[in-house]
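Every protein chain of the complex appears in place save one, which is left out.
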Amino acid sequence: MAARVDALFYFLVAVSVFFSTLIFVLIIVFAIKYRRRSENERPQAIPGNLRLEVLWTTIPLALTMVMFVWGAKVYFDISYPPIDALEISVVAKQWMWKAQHPEGQSEINELHVPAQRPVKLVMTSQDVIHDFFVPAFRVKKDVLPGRYTTVWFEATRPGSYRLFCAQYCGTQHAGMVGRIVVMEPSEFQAWLSGGAAGVSMAGAGETLFQRLGCAACHLPNGTGRGPSLVGLIGKKVRLQGGGSVTADEGYIRESILHPQAKLVAGYPPVMSTFKGLISEDGIMQILAYLKSLNREEGTEGKK
Amino acid sequence: MPETAAAHAHHFDDLEQQHQASWLGMWVFLASEIMFFGGMFLGYTIYRTAYPQAFADASNHLDVWLGTVNTAVLICSSFTMALAVRAAQLGRPKPAILFLLLTIVLGAVFLAIKFTEYYAKFIEHLVPGGAFVYDDALAAAAEIFFSFYFAMTGMHALHMLIGVGLLATLIVKTARGRFSADYYTPVELIGLYWHFVDIVWIFLFPLLYLMGRHFG
Amino acid sequence: MTEPIAERRRHYLNVHYGLTSWLFTTDHKRIAWLYLVSVTFFFFVGGLFATLIRLELLTPQGDLVQAETYNKLFTMHGVTMIFFFLIPAIPAVLGNFLIPMMIGARDLAFPRLNLASWYIYILGGLFTLTAAAAGGVDTGWTFYTPYSSIYSNTHVAVTVIGIFITGFSSILTGLNFIVTIHTMRAPGMTWFRMPLFVWAHYATSLIFILGTPVIAITLSLVALERLFGLGIFNPELGGDPLLFQHLFWFYSHPAVYIMILPGMGVISELITCFSRKRIFGYEFVAFSSLAIAALGFLVWGHHMFVSGQSVYASMIFSLLSMLVAIPSAVKVFNWTATLYKGSIAFDAPMLYALGFIGLFTAGGLTGLFLATLGVDIHVHDTYFVIAHFHYIMVGSAVMAYLGGLHFWWPKMTGRKYPENVARLAAVIIFLGFNLTFFPQFVLGYLGMPRRYHIYPPEFQVLNVLSTAGASILAVGYVLPLVYLIGSLRYGAIAGMNPWNARGLEWQTPSPPPTGNFDVTPTVVEKAYAYESLEPEILYPPGGRAADA
Partner (left out) sequence: MNSRHIVSVGLYTAIFGALVLLTLATAGVAFVDLGGELNSIVALTIAVVKALLVILFFMHVRYSSRLTWVFAGAGFFWLLILLVLTMADPLSRDWLEAVIQ
């Protein structure tokens, strides 16, 4: 991806250099050639030239349209994480980055990822707007409070790369930096299994799901007071009062914190808010748990 | 030189040019005012799209009868304002003063009703901020609704207050005989301003008071 | 040497004396001076903040100031430079002084409103300066929520109220210009005979009146949120963090054109005068101003490509942003073509104008990088952006402002400035500017984020270069301050039309009388009729009064 961004960048540099040089040379040549030689000079008027005007309207127009289409293509692909990407949760806060791997390892201001494998980050902020920026990967995305944003990249070479917060976030903004450690896939596996990893994210999510009492209403077979959450993520849900919504991460998060905002059709408005009872990390774990339910359902379905 | 009470300012060629400039200036100002309120209308639109049920529910906490009465009061005041301008156009100071007074009274009635409503919301803890209480799980988005309610009607009420002040100056000037059938520009311009404030309310009324009624 | 004749003649400067004659004046020319003094003050205040920023960035460690001080410095630098210098600079100083004269009017349509605009501007400035003196504000000039509305502990409310107030000054100035241009043109001054400076200011005024109210309401909502706990932007309640950004950039992107369009107007006057040519493609240059103003309102989303804005909205905004490049390119090509077969003189204003074309070309082309979706992701919020907008706002707008100030200085004061020192200053500014800001393009591409007061050591070399350039630039800016003030006393008497320029402002004495013209002129030809020896203007029977 970085190579594609750079190719476009160099195309733009080439266009810029060409037009700057053209203008500079013309100005310098005209300035010297037509310098005032006597005070009484009165050059002929040239009111304009329609052909030239059309020419220098259409050529820039054509060039900028090339830039637009090319740029949009690259942007679109940067915005689409591949389906098989490794998913890591990131929570930003003043002034640190917290990452949690599906296997349960969490890190602060550091992120270990395997090389040659697409990695997708699902990010949210606990306070103000931050921005996840890794210049070496040519990726940047704002991290918003109250919403999930995603960014993905595929590191080609092992090494250590700088991570910056690129959206001004308060006093220690310049200190909200870290590094991305890219490892050979085998080393990454070793890193994952080493250390005191403990419980996986989905496992932690399941514990939370029980502890907060979610399981009492959201029965897996759909007979509870709340809808079943098995296989929910990614599905379209019909809403009370008409309309429907895709049950993505943002919808689940909203339903935990503001349960009545978008009620599933056919269920009473009885759930109370979990605001203050669950952290952003906790919601991420619940999400991981729900996604694991999706996968289980998927494998069962295949059987 | 035909000097009348209505001499034009020195930098204009004549009274007609001065009148044209003032008239255009007021319209340019009103275009600007549309955008001023427009920022709030945009915010309202975004949140109403995002939280339709909370907005409908919160909207039903407003007093629709007071809202309707106030709309009617404001329309009456626009009517009297139009008649005041007409009297000024015809060079009749006495009816002009009468209609201007009526407009002020109606404006004051509007503001009085508005502040009664504000007071009620204060008692009901529906003023956003620390004291906001809303006995429903829709509380968060409802607080956004009431933030818009107070910001939009507050800005509108502020415009009304300024308008009432301007009308008062018009009465004084009319009583002193500053205006004639040849020169009544200030009456006309402040009339435009007053009608504009009316138009803002014409949109605020359905957006704030009526949007959720059919659920209630 | 001083010829007493000019002193005896009554003009706008000597018609009254004393402080009150200035503070209560309704003469647009005197109000222009009030603005000139105030924007100069704010320019050097903003410049002081910039100096401290550049000094801090000499080393990667934060050894000059603390993090919070640095954050306040760049915020106050942005706020003063944008709202109190760049936006009023050309319109309120040069526009105020020249628009009535250029169209043959005796004053702006609403002289008292014009004075009120200045007082409103000063009042807003006092609020903001108070906030600065009381400890400053640290949100960045962009005031992004929820940092500004909830998290910052600094004087956000006072600052935004100051900007809110100043906004009304812009709106009233724009209103005054629009009405004046519509209703007060002299006989024969048709729309297509107007100087392009007037066209550019008309376009700017449209942005003033349609854009400024949006920032006014947006910032007042932020103030209400801080002061009374309203919850319009609060993400805790489900507030959309992007709403503020939409509202903010709806004004603040067109605001860039508020800064550059009047500069383009100045350049059209300078290029024609110093190459003694009609402008190439008058209609195209005129309409491109309106096109830039109108398209400028459709592109704000390109500030939000990485913000979490919808991918599809980003594509629309990217496409529309590309279109703004066209009228900008049209202007550059037409100015260049105007030079062709001209008679080019290199007085200081022309040096600024040629510098403007070069820097604007660079600034405009790098703007395309930011409008191109795939590339913006990488360079967004890095020093690339800083470099780009300084090329437009400082490299272009300030160059145009200084060029215009030198060009009309003889008209405003009746005196000439010292030509050789002025040329030297123009060259110093051009070189200093490029040394300051070109390295920042590279820094941005390498990934240095903006608003960092400590940075990784590999960025130091380029930062040192930039700071070195800034010190040269500072010298370049102080020079005109010194010699222009000096010229008020020691400058040679200028005469009515020292540049042999066209345009009605040159057909009245320097300095002009209070009502601008002793007799209202009648215009019979298009602007920039440089091919003839003398400008052709008809005066009604009675003729024009003898000038000095």
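Chains: A, B and C, in written order; residue numbering restarts at 1 for each.
One rule holds in what follows: a residue touches a chain if its C-beta (ideal position, glycine included) is under 8 Å from a C-beta of that chain, and two chains touch if they have at least 3 such contacts.
Computed from a predicted model, the values in this text were never measured in an experiment.
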TODO: Return the single residue from C:Q309, C:T436, C:T467 or C:S487 that touches the missing chain.
DONE: C:Q309
TODO: Consider the whole complex, including the chain that is not shown, and state which of B:G38, B:P93 or B:P186 touches that chain.
DONE: B:G38
Open item on the list: If I consider the whole complex, including the chain that's not displayed, which of B:I75, B:A112, B:V133 or B:A168 touches that chain?
Closed with: B:I75
Task: From B:K94, B:H125 or B:R213, residue that would touch the chain that is not displayed - done: B:R213
Open item on the list: List every residue of chain B that touches the chain not included in the displayed model.
Closed with: 19-20, 23-24, 27-28, 30-35, 38-39, 41-42, 45-46, 49-50, 64, 67-68, 71-72, 75-76, 78-79, 81-83, 86, 89-90, 191-192, 195-196, 198-199, 202-203, 205-207, 210-211, 213-216
Task: Residues belonging to chain C that touch the chain removed from view - done: 182, 206, 210, 214, 240, 242, 246, 250, 297-298, 300-301, 304, 309-313, 316-317
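The rule we apply is simple: only the chains that are shown with their structure count from here on.
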Task: Centre-to-centre distance between chain C and chain A (centres being mean Cα positions), rounded to whole Å - done: 36
Open item on the list: Where in chain A do residues touch at least two different other chains?
Closed with: 258, 261
- [ ] Give the residues of chain C that touch two or more other chains, as numbers and ranges in rising order.
- [x] 236, 238-239
Task: chain A partner contacts - residues on chain C that touch it in the complex - done: 62, 67-68, 71, 138-140, 142, 144, 146-147, 150-152, 235-236, 238-239, 241-242, 275-278, 280-284, 305-308, 311, 314-315, 318-319, 322-323, 325-326, 329-330, 332-334, 336-337, 339-346, 354, 357-358, 361-362, 365-366, 368-369, 371-378, 380-382, 445-447, 449-456, 529-533
- [ ] Show which residues of chain B lie in contact with chain C when the two form their complex.
- [x] 9-12, 17, 20-21, 24-25, 28-29, 31-33, 35-40, 42-43, 46-47, 50-51, 128-130, 140-141, 143-144, 147-148, 150-151, 155
Open item on the list: Using the touch definition from the top, list the residues of chain A that touch chain B in their complex.
Closed with: 240-241, 258-261, 263, 269, 271-273
